[in-house]
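The complex appears here minus one protein chain, its other protein chains still in place.
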Amino acid sequence: MKKTTVIATGVAVIAALTGCAANEVATDQSTPPPASASHTATRLTGTIDAGGSSAQTAAHEAWRAGFQASQPEVTVNYDPTGSGTGRQNFTDGGYVLAGTDEPLAIDHVAGPFAACAPGSALVEIPAYVSAIAIGFNLDGVASLTLDATLIARIFSGEITRWNDPAIVAANPQVGLPDLGITAIHRSDKSGTTHNFTDYLAQAAGSAWPYPVAQTWPSQLSGEAAEKTQGVRQAIIATPGAIGYLDASQAQGMGSVVVGAGEKAVAHSAQAAAAAVGASPLEQGRSTTDVVVALNRTLTDGQSYPIVLVSYLVACGTYADPDVGQLVKSYLGHVVSEAGQQEAAKHAGSSPITADPTLSGLVAKAVAGIH
Amino acid sequence: MSSLILADRPGRMENAAATGFKMTVTGASALVAVALSGVGVFLIVSSAPAFTAHADQLPLAAPTLWALAGPLVFGSIWSSTLALAIALPLGVGVGLYITWYAPRRLAGLLAAMIDTLAAIPSVVYGLWGLMCLAPVMSGVYDWAARWLGWFPLFAGTASSTGRTIGTGALVLAIMILPIIAALCREVFQRAPAAGVEAALGLGATRWEMIRLAVLPWAGSGIVSAGLLGLGRALGETMAIAMVVSPAPFFVGWSVITSANPNTVAAFIAQFFPEAHQVEVAALIGLGLIMFGITLLVNAVGRRLADGRQGQR
Partner (left out) sequence: MNPTYTLSAGRRRANRLATVAVTGAVFLALIPLVWLLVTVVSRGFARLDAQFFTWSMRGVVGEGGGAIHAIVGTVLITAATTAICVPIGVGTAIYLVEYGRGWLPRVIRFVVVVLTGLPSIVAGLFVYAVIMAICGPGTRSGLAGAAALSLLMIPVVITSSEEILALVPNRLREAAIGLGATKHRIITTVIWPHALSGIVAAVMLGVCRIIGETAPLLLVAGFADSMNTDLTSGRMSTLPVYIYSQWQNKGANLAAYDNRAWTAALVLIGLVLIFAVASRLIVRLTSSRPQR
């Protein structure tokens, strides 16, 4: 008797658990989806398997929710497995859409890609723009002004204490303690490191003779932390720490106002968008391959130079036209004003729609997907 | 028990059942051997390109795969050895306490609590190590640097974040303690009652009884427990990746500084997501080298175990 009671209870519990999640109960099928300028009003069904850059994950959450609200029979999956894996899986056919912090090299653009029809063009669009903040932990100090040379000297270990004369000279109003600087970088390969070292190489000149790469230069010391959250935790927990991380995660810490020329710019969504808008497109690519060659030496006082632009890679012509429809519809939502605002609110990114030229090119590239 | 009351020889049905059973368990074992050997074959085949690759293809621009692997293997072995040195005595002690010292009620409760430690995911250990343990340890390291700096383990400037290989080893020790304690517990419980009673009857104290009647039978079990724990520590990925601040190619003995060796498993996890073709092969090659190291370590351990007296 006792045995059967136990088993019966177990079965009941399991049955209860495998019921539907409360938020996934099917909505009323008779209400038509709201029509919108950015995607068709027809009901689509299917699954989009996407993945890649982990920087875009929070943005995709917002895009997915908005898109699945108007298209409840579509499931969009985004695996934050990393840009390298994303590009590899796009080539192998594991993903029909990939997110990548680094655009595909020009000689890889021709493919072939498993999900694309033969001879198809590649569609590569900037979908996610985010500022990279330099955060620090100093009691009572909310912001510091540092220019590229100073930043380079701090992160290369040349400047070791907060009350170093160079820092004091740049921040005469701030009371800087006699505390050691703990410079924190990423231990893993990362697009954030790539963009940060690119900034230092372009803007700091001879103060940063190290290679631009996704890995931090191995000659330099300092603390290494795993991923954005590791850097954030290390900064919060350590007085005197300084590190670089996605601006939306730089909460609860002081942040650096970056000096560029005569002016200094704090990180913000608008300043990041201004930097992207003022940068030219990379030469030698097709019209559907929209890649921004970031100019990190702008001194107009509006552009924040330490910016990460993350791309979405899709096929111009899909081998399976149904998949093409799905991707076109999803990307249409992603690059629309509504989609970009959702991402800005939820993930702290800069809407690409702030720059009409760029978003016009992007919308045209997306419209050509089939 | 009526099934055991048989005629002079087992009948045909009985023989068939016996053969069937034997074939089933042999089949299971063969399956294990095949599946697990498949992993070895996969590792060798996938990693082949990396062994002949040069600096511009390998992660961290290492000149050869061996140059990359050396410091990482050191890191894995060093952190796991530290962890085992802490966890094995503690685990044996906990096992002894639960089996021979604790009152019945408390024993069950303690066993459940230690088992709970085993179930905590490595991510949570990583989070806890990062957020709670490391800041506390940084104070300890400051103290150690000042007073014990002459000892190689505590040489150098203490890390201000506390995210060192010492902290990583501590987290590993806490992770492997339950495995060691649980297996030791099971083994100690099964010490032959005759020996225990005989020792007690002759007037042995509790410790003498344990020394004479329990530990000799448990020797092989303790070594197995230690090897299981060591294996777990060698393969641990997430906790080390989140807790330790690694310096590229670093080899050193100090457990308190900012520059620490990385481990093979954590390195693979950190570099895999963004890896290109040959880099993936290199990371798999690291896994293969780890295989070889584990084999060596276990072979040494097994030799120790076989050298002990057991009733097998």
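The first chain written gets the first letter, and so on, giving A and B; residue counts start at 1 in each chain.
Basically, contacts are C-beta pairs under 8 Å (C-beta built on N, C-alpha and C of every residue); 3 or more make two chains touch, one makes a residue touch a chain.
Because the structure is predicted, anything quoted here is derived from the model rather than measured.
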{"item": "Per the touch definition above, residue among B:L84, B:A134, B:A199 or B:V297 touching the missing chain", "value": "B:V297"}
{"item": "Touch criterion as defined above, residue of B:V39, B:A55, B:A85 or B:L148 at the omitted chain", "value": "B:V39"}
{"item": "From B:L96, B:A199 or B:A213, residue that would touch the chain that is not displayed", "value": "B:L96"}
{"item": "Omitted-chain contact residue, chosen from B:A53, B:L84, B:A213 or B:V264", "value": "B:V264"}
{"item": "Those residues of chain B which, in the complete complex, touch the missing chain", "value": "1, 3-6, 8, 10, 14-15, 17-18, 20-22, 24-33, 35-40, 42-43, 46, 89-94, 96-97, 99, 101, 110, 112-125, 127-128, 131-132, 174, 177-179, 181-183, 186-187, 189-190, 192, 203, 205-208, 210, 217, 220-221, 224, 227-228, 230-232, 234-238, 264-265, 268-269, 272, 284, 287, 290-291, 293-295, 297-299, 302, 310-312"}
{"item": "Touch residues of chain A, complete complex, unshown partner", "value": "2-3, 6, 10, 14, 17-18, 20-24, 49, 54, 57-58, 61-62, 64-65, 68-69, 75, 77-81, 89, 92-95, 114, 227-229, 248-249, 251, 342, 345-348"}
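Keep in mind that, in the parts below, only the chains that are shown with their structure count from here on.
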{"item": "Approximate Å spacing (C-alpha centroids) for the pair chain A, chain B", "value": "37"}
{"item": "Chain B-facing residues of chain A, complex", "value": "54, 81-85, 88, 180, 182, 184, 187-191, 214-215, 218, 221-226, 230, 233-234, 237-241"}
{"item": "Chain B - residues contacting chain A, complex", "value": "59-61, 130-131, 134-135, 138, 159-161, 163, 241-242, 245-249, 258-259, 262, 269-277, 279"}
